[in-house]
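Before we start, here is the structure in question, set down as C-alpha cells.
Note that this complex is displayed minus one protein chain, with the remaining chains in position.
Naming follows writing order (A and B), and every chain is counted from residue 1.
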Amino acid sequence: MFERVEVFYRPASVREAVRLLAGGKGRARIVAGGTDLVVDGDPTARALIDITHSGLAYIRKQGGGCAIGAATTMAELEESRTILALGGGILARAAATCGSIQIRGVATVGGNLANGSPAADLVTPLLVLDAVVVVADAKGRRKLPIAEYLAARGTKGLRQSLLVEVTAPRPLGRRCGWSFQKLGRTALDISVVNVAAGLQVDGAGRIQWARVALGAVAPTAIRAGATEENLQGRTLDAEAIAQAAEGVMREVSPISDVRASAAYRREMCRVLTRRALEECAAQAGCAL
Amino acid sequence: MTGRKVVGVNVRKVEGHKLVTGAPAFTDDIEMQGMLYGKILPSPHAHARIKRIDTRKAKALAGVHAVLTYKDVPRVPHTTAGQAWPEPSPYDTYLLDSKVRFVGDRVAAVAAESRAIAEKALRLIEVDYEVLPAVIDMELAMAPGAAVIHDEPDSTKIYDRSHNIAGYILREIGSVEQGFRESDFVVEREFRTHRQQHTPLEPHITICWLDPNGRLVIRTSSQVPYHTRRQVGQILQIPVSSIHVIKPRMGGGFGGKQEMLLEDICGALTLASRRPVKMEFTREEEFYMARSRHPQRLRMKMGVKRDGTVLASQLTVLATTGAYGSHSTTVQGNTGSKVLPLYRAPHMRFECHVVYTNAPVAGAFRGYGCPQGFFAQETLVDEIACELGMDPLDFHRMNVIRLGDTDLLSAQLGEGKEGLPRVVRSCGLPQCMESAARAIGWAQKRKKFPSGHSHLRRGVGMACTMQGSGIAGVDWASAFLKMNEDGSFYLQVGASDVGAGADTVLSQIAAETLGVTLDKVIITSGDTDITPFDVGAYASSTTIISGGAVKKAAGKVRAQVLEVASRMLDAPVDQLDCANNEVFTTCACRKAVSMTDLAMQAMYKEKFQIMDGASHFNTDSPPPFCATFAEVEVDTETGQVHVLHLASAVDPGTAINPMQAEGQVEGAVAQGLGYALTEELVLDADGRPLNPNFLDYKMFGFQDMPKLTTILIETDEPLGPYGAKSISEVPINGPAPAIANAIFHAVGIRIRKLPIRPEDVLRALHAERPANLDEEAMFAL
Partner (left out) sequence: MKTMELRVTVNGQPRKWSIGPGDLLLDVLRREGFFGVKRGCEKGECGSCTVLVDGRAVNSCLMFAAKVQGCEVLTIEGLADGDRLDPIQGAFLDHGAAQCGFCTPGMILAAKWLLDKNPHPSEDEVREAMAGVLCRCTGYIKPVEAVLAAAKQPAKRATRKREPAGVAR
C-alpha cells in the first residue's frame, strides 16, 4: 500500500517538518498516529513525515484556556486534568469515544481535524469551545477559527501547511453547562450523529452565551448558528430547549448512508440536542 | 455420579498452550521458499459477459508467474459447497468462467512474487465486459423477463434455470387446509431476514505447493478437508491420490469454511507456476467474495384452538442463494424441517423457492436456515399467545415437542432428498424453559406492565428452538488409535476442529474410554494423508458422529489392551478395568499393570502394535434444545434496543467439556445478538456491497454484550457418545425472536424484519403512537 514510499522522516522540530513538507513536491504526507492515513492508503505518497518527535505533543494552560499540540493523542486528552476541566470536560469525553485503546493511544488531535471527516468526534466540542487552529508553513504561523479551517482544509492555501496546535481560548465564568452526546450503533462506533453544546446563563436563568454543534449531519461538523441566536437572551427552560431541538433540524443537511437514513439522522439531531441542552441546564443550575 | 474421569470435566484445551503463546499454528504461519502470492480479479459488475480479456501486459510484468482466465482452465460444473458426495447443491459453478454473476465473482487470477506485484498485475488485465441486466432483488428473480443468471447449458441440478430457481421444496404432512378449518384462530404474518456474514477473524486462506513427489499439497483453513480433496480433484481433473489436504489450526469457520473458495484456484495457480502459492481473502474480500447467510422472506401461518393447542402451521419461504446455489436447498430445507416440528401440530406444510440473484453467494452458516425460520415462528407464536391472552411460556409448555415424539416432517425433508423420521430420545426442553425463565425473572417481569414516563422501557421475551446433531444417514466419520511405548495413545481423526474445541472433546472421549488421563492422548486431525475419513465439521456433527467413531475405535483398542493385561495379570478380561493410566483387576486381589509396562510388553515381548480404527454414522439426528429469554430496554426516542440480560438454557445431551460447551453457547449468542440487532451486509441497487468492513458491519464487541446466563441442562442421548448430542448451533436461533418479543412486551410493537435497526423501531413506534397520543395511551390499548 505504501510500497512506493522512498523515505521516512522524523523531524525534530516544526520548522524542519514544514521544510520537508514544502520540499515534498506534493508527495510528502504528514503522519502522526497513522490511523487515518494507513486505513485510507495513498499510492501517491513518496515521503512520510512523522511529526510525533517534533515537539507537538503537549497540553498547556494558556490564558485561562489551553493550547493543545497537534500530536497530542486521544488518550492524553482523555486523561489530562486541564482538558477534563475545560468546558465541562466535553473534549475529553469526545476523545474517549474515538475508537479503541489501540487507536486512542496513537490517534492525534491534529489527525482528527486534518482528516476532515464530518463525523470526527473532536470537532463538535472544539466548535463549541470556540477553538482556533494554528497552522504553520514556510511563511510562518497562522491562526484560523476552527470552522474556517474546516472549510479551507484541502484547499491550495492549506495543503502545504502543517496543523501544529489547537487553542481553546474561552474560560467562562459561573453558571455554565456543557454536554457531548454521541449516537453510535454499538459501543465502539463512528458517530451516526454527535452533538456538543455549551451555554452560560445569568442570575435570572437567561442565556448569555450558547453554542450548539452537530457532527455527521453535514459535509463537515457545523455550528447551528440560527439556533444559537434564538437561544441567546432566552430563559433556559423546557420550551426553549424544545424549540432549539426543533430548530437544529432545519440547520442540518444529513445524507442517507449505510449507517442511517437522512430522516433518522435529522430526528436524532433533535433528540440529542434536547438531551445536550438538558444536561447543560442541569449543570447551569436551571430547573426545567 | 457417573464415575467418569475425563468426560464431563472442564479440562484445558489440548491445543490451548500454543494458542496463548502465539505458536505458529495457523495456515499463514509458515514461510516457504519461493512462495508466490495469488490474487483474484473480482468482477466489478453484478452480471456481465467477458467479451475480451487480454492478460499479455500482466504476464509481461516482472515477478508475475501465472495468469489464469477461463481460457486456461478445465470447465467442470461443480458446487463449492463442502457436502458429502453426491452433493445436493446444484453444479453451477466453474473454476473460471466467461460470465460473471455477482460483484466479486472471479474474472481471472494471478500469482506473483509479492502482493504488490499481484495487485499491479490485476490492474494490467484488460477486460471488455458486456454488462447484462442484473437481478438484485429476490422478489423479482422469478418474474417474467428477468435476466437469466444461469443460462449456460452445462450446469446441472438446477430446478428451473429459466426462472432463476435454484431449488424448490414442497412438503406437507396431514392437511393444513383441514387444520386451519378446524382452528379457532388463524394468524398469518410476513417476516424478512437479511444477509449476515460469518466474519471469522481469520479470513479464508490457502497455501498450495507441490511436494517432492509432485503431489499437490493444500494447506488450508477448511472445515471439510476430505470434501475439498475430492472436489479439487474433480475441478482440476487430477486424481485424488495426487492431492494432500492439511488443515492446520483454524481461526474460526461458522460454516463459511464448509466451502471450497480458494483451494481450487490456488491449486490451479500452483500447477501453472510450479511454485508454492498463497491466497487469502482480505477482510473486504471476505465480506463479499466469501459466503453469507441466506436472506429470506417468510410467510408463516398458524392455526390454534381457543385453548392454545396448535393444529396447523404453514411456512412459505422465498430465499436467495445469490449467484450460485451453494447449500441452497439444504439450508432452506432446514428452515422447514428443523423449525416447524418444534410444535406438535398434526398438520404442517413447508414450501420454498430458492432463487438466484446477482448478489454475493449465500451458504452454510451456523444455524443453517434455522435462525430465519425460528425468527418467524417464535415471533408469530408470541403474537398468538398474546392475542389468546396466554403467557407465551404457557403456550410453549403446552405445545412443544416431547420425549418420545416422532417428527415426521424430517422424514420427508432430508439432505436434499427424503430424510429419516426423527425420534426424540432425550429432551430437556421443559427444564430449559423453566430454568431460563427463572434466570430472567419471567414471572415477576412479565406481570409488571411497562409504565412510567421515562423514554426507556423494559420488557422480556422468550423463544424455544432446536437443531440437529449430524445429518441422519449422511454424515459419517472414522477414527484410528495406536498405542505408544510410554502408554500414551495416538489418535487420528478426520474431524476438523474449527476452533470450537473438537480436538479436546474427541481426546476426552478417547481418554475416558481407554482409562487414561488426557495428557496420554495425542491427537492429529484433519489431514487427508494421515487421518481417516470424516465428512468434516458441520451440521453439529463432530461430537456425536466423530465422537461416536472415536468411542468405537477406543473401545476396540481398549479390548486389545485388556487382552494383553489379561496375560500379564493372569486374570480374565471380564475382571479387568482401566483407569488412571493402569489396568487393574476388579476382583479382591487388586493386581494392576501400568499402561507403560503394558505397552512395552505388547511391543517388545509380544511384538504386537495395539491399534484399531472404526467408522460411525447415525440414522437419526437427535435434536439439542434451547430456551432463550431476553430482557431489553428500548429507548423510545432513538429507537435503540439495549439487551440487558440474555439467558440461554441448552440441552446438549451430555456436555463432554462443560466449560467449552458454555463457550459455544456464549459465542452463538453473540452472533445471534449481532444477527438480531446490528449485523447486515448491505448492497446497493447494483449489487455492490456498501459495508464490507468492520467499521460499518457492526459485530457485537466486548462492551456490547449484555449480561449472559448460560445454563446446561444435561440429558443422556442414547445415540451419542457418553450421551452427547450437540451444542454449537442451537443457541444462535433464539436471540432474534426473544428480543423481538421482548420489544413487544416493552413498547407494544411487533418487529418482523431483521436486523432490528433503531430507525425501524422508531418508525414503528411513531406509526403505533401518533404524535398527539400521550405516552400512557398506547398501553391502554
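As a working rule, a contact is a pair of C-beta atoms (placed from the backbone, for glycine too) under 8 Å apart; a residue touches a chain by one contact, two chains touch by 3 or more.
Every value quoted in this text rests on a predicted model; they were computed, and no experiment measured them.
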Please identify which of the visible chains the hidden chain touches across the whole complex. A, B
Touching residue (missing chain; options B:44, B:174 or B:252): B:252
The listed residue (B:232, B:401 or B:498) that touches the chain absent from the view is B:498
Of the residues A:12, A:85 or A:101, which one touches the chain left out of the display? A:101
If I consider the whole complex, including the chain that's not displayed, which of A:34, A:55 or A:205 touches that chain? A:34
Thinking of the whole complex, not just what is shown, which of B:51, B:123, B:181 or B:283 touches the missing chain? B:283
Across the whole complex, list the residues on chain A that are touched by the chain not included here. 1-8, 10, 31, 33-35, 38-39, 45, 48, 50, 52, 99-103, 105-106, 187-188
Which parts of chain B are in contact with the chain that was left out? 10, 12-13, 15-26, 28-29, 31, 198-203, 249-252, 254, 282-283, 403, 425-428, 430-431, 435, 498-501, 651, 654-655, 658-660, 662-663, 665-671, 693-695, 699-703, 705, 708-716, 718
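The criterion applied here is as follows: only the chains that are shown with their structure count from here on.
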Between chain A and chain B, what's the gap in Å when you average each chain's C-alpha atoms? 44
Can you list the residues on chain A that touch chain B in the complex? 3, 183, 185-190, 257-261, 263-264, 267-268, 271
Where on chain B does chain A make contact in their complex? 116, 637-640, 678, 682, 690-691, 695-696, 698-701, 703-704, 758-759, 762
